[in-house]
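Worksheet: one structure, shown below.
Of the protein chains in this complex, all but one are displayed in their positions.
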Amino acid sequence: MDSTTALFANAIVAGLLLGGFYAAMSVGVSISFGMLDVVNIAHPAFILLGSYIAYTMNDRLGLDPIAVSVVLSPLFFVLGAGLYRVYYLCFEQRGQESLRGLAFFFGILFITEVMLVLVFGVDYRMSKTAYADTTWRLDALDFPMRLVVPFLVSMLMVVGLQLFLSHTFFGRAVLAVAQDPLALRLMGVNPIRVKERAFALSIATAGVAGAFLIVIQPVQPAIGREYIGLVFAVCVLGGMGSIWGTLLGAFVLGLAESFTSTFFGPSWAPAVSFGLLLATLAFRPAGLLGR
Amino acid sequence: MAGPLLEVRGVTKNFGGFNALEDIDFEVQPGERVGLIGPNGSGKSTLVNCICGSLRNDAGSIRFDGQEIGTQPAHRRIRLGLARSFQIPRPFASMSVLDNLRVPLLYAANARAQKKLSHGEVAAEALRILEQVGLAGKARDTSGGLTQVDMRKLELARAMASKPKLLISDEAMAGLSASEVDEILALLCGLKGLGVAVVMIEHVMRAVMKFSERLAVLVAGRKIADGDPQAVAGIPEVVKAYLGE
Amino acid sequence: MTNRVFAAVAFAVAIAFAAVTQLISNEYYFTAAYTVLQFVILATAWNILGGYTGYVNFGSAAFFAIGAYSSVVLYNAFKAPLPVMIVAGTLIAGLAGLGLGYLTLRLRGVFFAIASLALAVVLYTFVVNWDYVGGARGAYVLQPSEVPFGLPRYVHLLYIAMVLMSALALIVARTIETSTLGRGLAAIRDDELAAECSGVPTLRLKIVSASVSCALMGMAGTTFPYFLSYVEPSSAFNLSYAVNSIAMPLIGGMMSWVGPLIGAVLLGSVQQLVQVTISSAWNLLIVGVLLVAFVTLAPNGIMGWIDLWRRRGRG
Partner (left out) sequence: MSIKYLPCFIGRMLGALLVSLVLSGAALAQQPLRIGFGMSQTGALAGNGKAALISMEIWRDDVNARGGILGRKVEFVQYDDQTNPSTVPGLYTKLLDVDKVDLVVSGYGTAVIAPAMPLMMQRKLVFMSLFGLNVNSKFKYDRYFQIMPAGPDPAVDWTRGFFEAAATLNPKPQSVALVGADAEYPHLALEGAREHVKRLGLKLVYDKTYPPNTVDYSPIVRAIQATNPDLVYLASYPPDSAGMVRAASEVGLKTRMFGGGLVGPQFAALKTQLGPLLNGIINYEAYAPDVGAKFPFLDQFLAKYQARAAKEGVDPLGFYLPPYAYAMMQVLEQAIKGTGGLDQGKLAEYMHKNSFDTFVGKVSFASNGEWAQPRMMTVQYGGIAGNDVAQWKKSGLITVLYPNEYKTGTVRAPYHENRK
């Protein structure tokens, strides 16, 4: 492989690996925001909470962060269910979810951030794993395990979610709930229960994504805010309420970032990504795979 | 003025692969009272949405008052004198009942009028319309807290406040008691005296037959009958499609 | 009260506030008041689109920064006088709001919210890469050594400018609220489809509302470079502007011009106080807890309470 081809091929690999990570970060928002119409702007805060829990277990007991997060995801599920119940009682039931619900999650974002500051301090933390500093090479291509492992687990999670949602009764109920809660009620399904479980599922993915985050880069309580834009961008770009769309959106943003970094100048990467989002909103608001 | 008030020619609307409306022709003369019936999902609401501009028709033309309106945004059509009420009431929930009427008075009636109404006149006019529909006593109440039948009345009152030449009433009686149906019916019948044409979409056959001077029937996106109500109601196809076997 | 009377009263109060500079020499109060007033403008401006019209703008910081950086450009280019900076920044931010509104206001509300967030990121990146305004290194904007009108310090002038701009913002907000435009915006907020079917030109009204709202946010940022002397992208685009401009109207109440004013004065002062008393991570926690507490327990904010209390008094 000559050097330009190698650079090009590596940019694709890096973009896809990054996209896989972005997909894990955003898939929860794709469920809560895309399917349930819950604008959970605090999603990154739960991702960070996941990061710190994984960090603690890794630091104290030497456990693998990703394995820990998968095992502990039921905890996040319960947390999500509880949060949705509060949200439902306070906002959805009163029909004030749009603006006040949003402010509610903003508040949750800050409270979580401050709690993390108080418990863990403001220094950057990072996990230690056996594979983090190894790189697998294939010809001129690099596959850093630090990104490959989260990528693989993320793909499992995202594809698993898609299969789950499209092949189970519960999944179809989730897809239906945003469109027509009344019809569901006629079918004998309680839409509130369905939304609660689906939201809980979205928070469970945040816990896992948090472990990816701390495997990939050092973490500090305030960096959650930097991902608010990204997760919603991925969701809207790919198409609201579509898991495949989220995956596509994540890959598009990952590739856009890695190509801009490689060939133009990394400084412009955010402008390219979010410019892409603005263009999508202006010209194809349903997103790339929108229904 | 010669010719029909509303003239729908060959209107077609697709959703994905589904033909919601296929080649519909439909006319309303000035001051006429027309009933529009059809089973659920036959395309009645889609037709209303296309006429009023909430949806864009894929093909065909819609003329109102001699003007092509098929490409105009909804608020322009309303300003020309085309008003509608919604099947599920959509009041401006944070406003008082009176203020609900101010919106169409300011934005639709005033836009067309030669002499704009002052703020005081708008309030007086709103109160007059509320008296007509029997809501004057609740003028200061918040509209979000009204009963079902009052919501329907408000819905009609708001449509009337835009000073329409044609009012399309979309199932204003669904789910109301017999006496409430009569109240609404009396309201709609009263519009004749003001020279307003009315298209009434309804499932309550008693009301439709009593109200309509002409009756049109939609089934699965096609118009299958249009004419004298008694005659139309007797067509076997209509009986079969609409009233079941 | 008619708009003209209100405007007269507002400016009279503003002049009274401005006159205080002659009585109190302690600079701290003016610096603190400047910050609170800056939030009064931001909250009032945000509320024109967010509270009156029901469209959430996450990008307040971006429009604030547009105001700030247009001043930096004017300073670098020809040391333009302060009034020119204020007018220019307001206009440019208004144009940006117009553009964003034109592109995305025909969509559902959340899309507009996401678009405003995206705009903030794109603008941030542009500023970071724009060397003329200092790029990532930031720009120094030195206060003139001569203070006009015989004022003791330059911060007094900035404070007076802020007082007058706040009065202007409140007058604009109240005028909109009581006008036909305001009623149309409220109809859009309550039910956009029904509004359109009542003859309200919804898109045009939303764009007008967005432009005015964004212009006022920009105005709040125009004096920022002189206030800090040093502007760099991360302080001009600080998330706290976006958060506070949403939190303050929510806490105060979003249905009228009074709500954001109360919210901003209250939350702004509390933040100033916390900063110099318990000083730590608690500042952020206070915003968070107040937000959650208010939206769950007092969904219509402080003004909602007052209305309820008044109605009970009558009933």
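The chains carry the letters A, B and C, assigned in the order they are written, with residues numbered from 1 in each.
Methods note: a residue touches a chain if its C-beta (ideal position, glycine included) is under 8 Å from a C-beta of that chain, and two chains touch if they have at least 3 such contacts.
It should be emphasised that the depicted structure is a prediction, and the values quoted were computed from it without experimental measurement.
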{"item": "Left-out chain, listing which of the shown chains it touches", "value": "A, C"}
{"item": "Chain not shown, touching residues in chain A", "value": "3-4, 7, 10-11, 14-15, 17-18, 21, 117, 121-124, 126, 128, 133, 135, 142, 144, 146-147, 216-218, 220, 222-223, 226, 257-259, 261-263, 265-267, 269-270"}
{"item": "In chain C, positions touching the absent partner", "value": "26-28, 30-32, 35, 125, 128-129, 135-138, 140, 142-143, 153-155, 224, 227-230, 232, 234-235, 238, 240, 272, 275-276, 279-281, 283-284"}
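Heads up, the rule we're going with is that only the chains that are shown with their structure count from here on.
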{"item": "Furthest chain, CA centroid comparison against chain A", "value": "B"}
{"item": "Centre-to-centre distance between chain B and chain A (centres being mean Cα positions), rounded to whole Å", "value": "46"}
{"item": "Per-residue overlap in chain C, given as positions that touch at least 2 other chains", "value": "none"}
{"item": "Shared-contact residues (touching 2 or more other chains) in chain B", "value": "none"}
{"item": "Residue ranges of chain C in contact with chain B within the complex", "value": "180, 183-184, 186-187, 189-191, 193-203, 255"}
{"item": "Complex interface listing, chain A residues touching chain C", "value": "33, 39, 86, 90-91, 94, 96, 98-104, 106-111, 113-114, 117-118, 225, 228-229, 232-233, 236, 267-268, 270-271, 273-275, 277-278, 281-282, 285"}
{"item": "Chain C residues within the chain A interface of the complex", "value": "50, 54, 56, 103-104, 107, 109-111, 113-115, 117-122, 124-126, 128-129, 239, 243, 246-247, 250, 254, 281-282, 284-285, 287-292, 294-296, 299"}
